[in-house]
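Before I ask anything, here is the structure I am working with.
Only one protein chain is missing from this complex, and each of the others stays in its spot.
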Amino acid sequence: MKREAYIVVVALLVAMAAGSVLILAFGQSPAQVYGMLMAHTWGDSYGLGQVLFKATPLVFTGLAVALAFRVGLFNIGVEGQMMVGAFATALVGASLPDGTPWVIAIVLAIGAGAVAGGALGAIPGYLRARFGAHEVINTIMLNFIAGALVLWAGRTWFFVEESTHTQTVIESARIPSLGMSGSAANLSCFLALIAAAGVWYFFERTRRGHEWRAVGESPLAAETAGIRIGRSITWAMAASGALAGAVGANFVLGYKHYFEEGIGRGMGFMGIAVALVGRNHPVGIVGAALLFGTLSQGGFAVNELVPKELVDVLQAVIILAVAATSAEVRRLATR
Amino acid sequence: MKALELRNVTKRFGAVEANKHVSLTVEAGTVHAVVGENGAGKSTLMHVAYGHARCDEGRIFLKGEEVSPARHSPAESIRRGVGMVHQHFMLIGPMTVAENVALGREPRRGLRLDLETAADELRQLAAKFGFDVDPDARIEDLSVGEQQRVEILKVLWRGVDVLILDEPTAVLTPAEVRDLFGVLRKLVADGMTVVLITHKLDEVVEIADRVTVMRRGEVVAELTGTLDVGAIATAMIGRPVLMQVDKRPASPGAAVLSLQRLRVRGRRGAAAVRDVSFEIRAGEVVAIAGVVGNGQSELVEAITGVRPIVGGTVALRGVDVSRAPVDRRHRGGLSHIPEDRQARGLVLEFSVAENLILGRAREHGTPFGLDLASVGANAETAIREFDIRPADADAPARALSGGNQQKVVVARELTRPGMTLLVCGQPTRGVDIGAIEMIHERLIAARDAGAAVLLVSAELSEIRALADRVLVMYRGKIVDQLDASQLALDSALERMGRGMLGVTA
Partner (left out) sequence: MIETLFSAAFFGQMLRITVPYMLAALGGTISERSGVINIALEGKLLVGAFCAALGAYYTDSVFVGAVAGVGGGLAVGALYALVVVRFRADQIVAGVAINLLALGLTRFLLKLAFDSTANSPPIESLASNVAAAPLFWVACVLAPAVHAVLMYSPFGLRLRAVGEHPEAAATAGVSVVRVRWAAVLIAGALAGLGGAWLALGSGGFVAEMSGGRGYVALTAVIMGKWRPLAATLASLSFGFAEAFQLNLQTAGVGVPSELVQMLPYVLTMVALTGFIGRSRPPGALGKPYQ
């Protein structure tokens, strides 16, 4: 545990240093920028609400990436899975009859999102299991493909006239907001916590989780012991996609109440950072999600001083720094 | 002149002292053997001498001149005329002999790589020492013996005159060992020095002029002149060695495993198992003798379900399992101790307890939750019964010694409910003597309890001690069979060796 914390701290320092260079290049003061970032996130109710709102999908996508990673797979397709999931959630949420009890409505809508994301995730999983095709490129390709398909389907059938969004979901499918000075934070953040606990329980306390971990750590040993590798890979990618697809709960059911082009852009890729910084552990992922949610919201806050893309750079540097530091730590430990 | 001298070398790996104040002198123009059990520290010592590893204390002298540990490296050794042939060949499969040998010291013509000159020089060198080599052959197409010769050529081509060989005969047939020794004698006659690291005592006696015996990191004896196997063995182990197991003659029952005209393809699509048919009955141990790489691994993989078959059938107690997945074969009574315990037998990152239930998780709890108490109890029992050390169910498998890791695999596989066929690949490779004895006893016990046992081993002495029947495998076919009475004859070893080389009676 101490080693993991050390890795994250070093990475953050490196990122802050890199960020400072960029801030100075833009003619601003790093202290002022970072200070403003903190003040407008954890410093006020609206900011904190926005942080929670942004952290929630990151928990889902982070869990998705981490789950796949623990089975030895790289799911870079969370972005696309998230999109089709949100789209499906919006469509189902809008087409239910008006009087549907809220439990059923919400379960069906989120379920549709999970199924859609899971189906998209299963494709590269199956291709890997059956043909050995590496899922990294396939998931990236599917991001592009899914994006194109969703846009086309929306423009052709589902978007409301003259707009880029779908119809609003029915009343009973909406997840209540948390208030917090008009921020977008809603109850789905608790769903995220439940999902995190669920993933932890699955891996540590169930038979299937034990088998999947074996596949991730040592596929040869798992195969020899009788564990079905192909099946595990396909289902793991599906589960990963399903987690990403459930994100619709936050954006669609809890905030906008419809699917809009560009919704949640970037949350999928940030999920990779969250999984890495969270060291693939549910507790770490929740923490990392809060970190990146803070960065994301903070980026908007400091946009008048420095372009918000600074945050994208920070995020990428954090990933690189964590990857480098953890490898170095591992190397020094086993020398 | 002293070709190699080590004074007071100490090397630690964490808390373990692999070499303790070791002093060693190798005279030029001799064959000097360094012997000891697995884990005695002989490989480590030579790695330190060669520059692969750095010692914590001590001084190293190559051909009379001191090398400081800080500046020592394999490149430095080669520069001073000392070369090493490793146990695990440092050869690149898809590349040719010439490319492998030339790598790092490439002859050039202008900017272009000049492999033709290298090839000519190689042919001359090989002819000088009495073996032939095709510089344009690809390494992966060569036999293990031929590959070893390429390794030797690699260092000879760089002009070394002190040659260190690490366990060179581990993967050779008796005839190939004779060829190798012929080459070594020619080298020494030409003025070179040979240092041999080995644990094969009968070979040592045949070729060595001097022997240094190591045990637990220290030098315990130096012997010259007429060498006596018994004396060396006792010095190595500290007590007389028994390669005998107490066993009653077998009384086999019905057929458990039945192979009919089995055909399996190996790496890169080449035929590895050709038309193999045999049966193993309950209550007998059948061993497959063969040089590594003649199809035994693929045969085992086909039987256990890890490799698909191309033709023929595999049947377990009459049920055709030729295309059945691994877990179905386990349910049909199969247990498997894989030959590569670190890659296939264990998940090194998992704890001992988790490894003990690998593939057997369904015996502990429901799909919705593992019964942790049951898993823990299972681990406690296994640790006790199989003497797994350290006695810690939560220790990661990676932290255990080779022998104890093997005990974990053996514990898991031997306690499978309903086991009727036990397949073992090299079950005692890299395992210390105490564990070897225990594993052998357990295998015989399984046989006596009615299981059919298939044993694949490269140690002929192990085969002779355990097997009721031996099948000799060469290039994917069964070329000879010996039953219990034929095995007991003195000529059995020679007969098996000939079969392993494809020489028909």
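So that you can tell them apart, the chains are marked A and B in the order they are listed, and the count of residues begins at 1 in each.
Assume contacts are C-beta pairs under 8 Å (C-beta built on N, C-alpha and C of every residue); 3 or more make two chains touch, one makes a residue touch a chain.
The shown structure was predicted, so the numbers you read here are calculated from the model rather than taken from an experiment.
Across A:Val8, A:Leu22, A:Ala86 or A:Val115, the residue that sits in touch with the chain not pictured is A:Leu22.
Along chain A, the points of touch with the absent chain fall at residues 22, 25-26, 74, 76, 127, 131-134, 136-138, 140-142, 144-145, 148-149, 151-152, 155-156, 269, 272-273, 276, 307, 309-313, 315-317, 319-320, 323-328, 331. In the full complex, chain B touches the hidden chain at residues 74-75, 78, 86, 89-95, 99-100, 102-106, 108, 111-113, 154.
Going forward, only the chains that are shown with their structure count from here on.
Distance between chain centres (mean CA atoms), chain A to chain B: 47 Å.
Interface of chain B with chain A (complex): residues 304, 306, 325-327, 329-330, 336, 338, 340, 343-350, 354, 357-362, 364-365, 367-370, 372. Remark: chain A residues 205-208, 210-211, 213-214, 217-218, 220-228 touch chain B in the complex.
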